[in-house]
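The other protein chains are all here in position, but one chain of the complex has been omitted.
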Amino acid sequence: MSPVDPVPYRIAGIAGSLRRASFNKSLLAHAAAVAPPSLAIDVLPDALRLPLFDQDLEDAGDPDEVVALRAALAEADGLLLVTPEYNFGVPGPVKNMVDWMSRPPGRAPLRDKPVLLMGASTGRLGGTVQAQGQLRISLAVVGAHVMASPPVLVAEAGTRFDGDVLVDEPTQKIVALALARFADFVATHRPR
Amino acid sequence: MSPVDPVPYRIAGIAGSLRRASFNKSLLAHAAAVAPPSLAIDVLPDALRLPLFDQDLEDAGDPDEVVALRAALAEADGLLLVTPEYNFGVPGPVKNMVDWMSRPPGRAPLRDKPVLLMGASTGRLGGTVQAQGQLRISLAVVGAHVMASPPVLVAEAGTRFDGDVLVDEPTQKIVALALARFADFVATHRPR
Amino acid sequence: MSPVDPVPYRIAGIAGSLRRASFNKSLLAHAAAVAPPSLAIDVLPDALRLPLFDQDLEDAGDPDEVVALRAALAEADGLLLVTPEYNFGVPGPVKNMVDWMSRPPGRAPLRDKPVLLMGASTGRLGGTVQAQGQLRISLAVVGAHVMASPPVLVAEAGTRFDGDVLVDEPTQKIVALALARFADFVATHRPR
Partner (left out) sequence: MSPVDPVPYRIAGIAGSLRRASFNKSLLAHAAAVAPPSLAIDVLPDALRLPLFDQDLEDAGDPDEVVALRAALAEADGLLLVTPEYNFGVPGPVKNMVDWMSRPPGRAPLRDKPVLLMGASTGRLGGTVQAQGQLRISLAVVGAHVMASPPVLVAEAGTRFDGDVLVDEPTQKIVALALARFADFVATHRPR
């Protein structure tokens, strides 16, 4: 942010879990709180609450929730998606949201959007590495720009949060580093 | 099927698309119609119509639709899953079903279940190869047994069906071969 | 092994690392030492030392190392592949070996072969989960039968070995469980 460009980029923040007490929601809240001044992260709490994708539904006119989320993403300069991993893959509700937001072809709100992925899991293994890998592939074909690194992969989340507060310092540092790089990335990649 | 084992294996048939006019539904219907006598494929038309996975929902007691699908799968000797691919990945509603059916840990209805994957897409590329690859990984960690080959990957589905009838002979042959092998596979792998 | 079937299954053991001091070699050696009596694991120390795959080479007549490895695999009842992960994927030398052993079409030595995957990495993340996922997909299309579970994913290998001896008890247990299941799996799946 230079003195002549004081407006922060608006980043849509989506957590990939529906449960109330979610490490991924807490990780997103932490990121929103510590983001650099050039990034204003707006959490979209109902982003996953969409109908199951069904082309008949779409043909009948997009559901209201879909229209609302498309509008919110269209206005955003970027997306921060913080997601768990289920069964070595993207959670169904997260992929469902991505599938709706990949439509309509040519005018998808995810197209040309800068994206930062993060994720937390309670298990010892991977910290959502496979969910993020699958999302990287799906988001690329939609035309979104997924930042390459550093990966933010929080394994054993139960040991890194105190209640809903991220207290693990190494994790705090990697989150801060990723956000700082994302600020540059959005400046370079946001749709014009 | 030997003379002393005349009861066919019951195979749950699930199509991975919710729209009415779906090539994957047609492909499943074709498979059910031409299956060898040792396989009785029961199509479960509402298998995808589950709530979005939410652990709070699960903790409050499983939704009725989830209970019903678990019971149907628990009774089946195997699963035939015929799915499209969205954005180079598993459709959200399909992964959502797999995620529910991967629960509860230790008693998941997919555990030890023989699975045959098929898929159709209208595009030229891949015929759902990436969706099937991701499902192979997710189903393995759940403990299901996914048959290795032959892959049934139907690209350019618009040219292979006449209305909802599969008319492409090479596709008919690979489907028949996969079903014949699956009959042996179920005999070997079904839970005992 | 029943009293009337006293010959153990011969399992080819391949480590996916070329370096001398390799946790994956040590993990393979441990597995070979503790395998149940029905499995005789023969380590093939030079299995990765093949030329880079090149169809011109193949057309000119298979290199001696390739011929030798094909013969060793053809005689084996199964394969235990213990591999590291490089850059969130299969190590190049491991994929190179799989690519050679997937040939020639129709007579590939990996075809119909029961396979058990294991892996160790020094990092905190994943314990080779992505390498194993990619191998599961590649081996399936070759027609091999990869056992579904339990996954043997050894992260932070530096803390689980004392020199080249696996000393971590939870890891020893999961290895033993996987081997016990693999004995049944080979009995069911080996080519006849």
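Letters A, B and C mark the chains as written, and numbering starts fresh at 1 in each.
Just so it is clear, contacts are C-beta pairs under 8 Å (C-beta built on N, C-alpha and C of every residue); 3 or more make two chains touch, one makes a residue touch a chain.
Note that the coordinates shown come from a computational prediction; the quantities given were computed from them, not determined experimentally.
Student: As a test of the contact rule: which chains in view would the missing one touch?
Tutor: Touched by the chain not displayed, across the whole complex: A, B, C.
Student: Per the definition of touch given earlier, which of B:Ala21, B:Val67 or B:Leu125 contacts the omitted chain?
Tutor: B:Leu125
Student: Out of C:Ala15, C:Leu69, C:Met118 or C:Val142, which touches the unshown chain?
Tutor: In the complete complex, the chain left out is touched by residue C:Val142.
Student: Could you tell me which of C:Met97, C:Leu116 or C:Val186 touches the chain that is not displayed?
Tutor: C:Met97
Student: Take the complete complex as the reference. Which residues in chain A touch the chain that isn't displayed?
Tutor: 133, 136-137, 139-146, 148-149, 151, 188-189
Student: Take the complete complex as the reference. Which residues in chain B touch the chain that isn't displayed?
Tutor: Output for chain B: 88, 124-127, 129-130, 133, 153, 155.
Student: For chain C, enumerate the residues touching the unshown chain of the complex.
Tutor: Contacting residues on chain C, toward the hidden partner: 17-20, 48-49, 52-57, 86-99, 102, 130, 134, 137-142.
One rule holds in what follows: only the chains that are shown with their structure count from here on.
Student: For the copies chain A and chain B, give the interface type as same if over half of its residue numbers appear on both sides, and as different if under half do.
Tutor: Result for this pair: same.
Student: Provide the C-alpha centroid distance between chain A and chain C, rounded to the nearest whole angstrom.
Tutor: Roughly 37 Å separates the two chain centres.
Student: Show the residues in chain C shared as contacts by 2 or more other chains, in ascending order.
Tutor: Residues 133 of chain C each touch two or more of the other chains.
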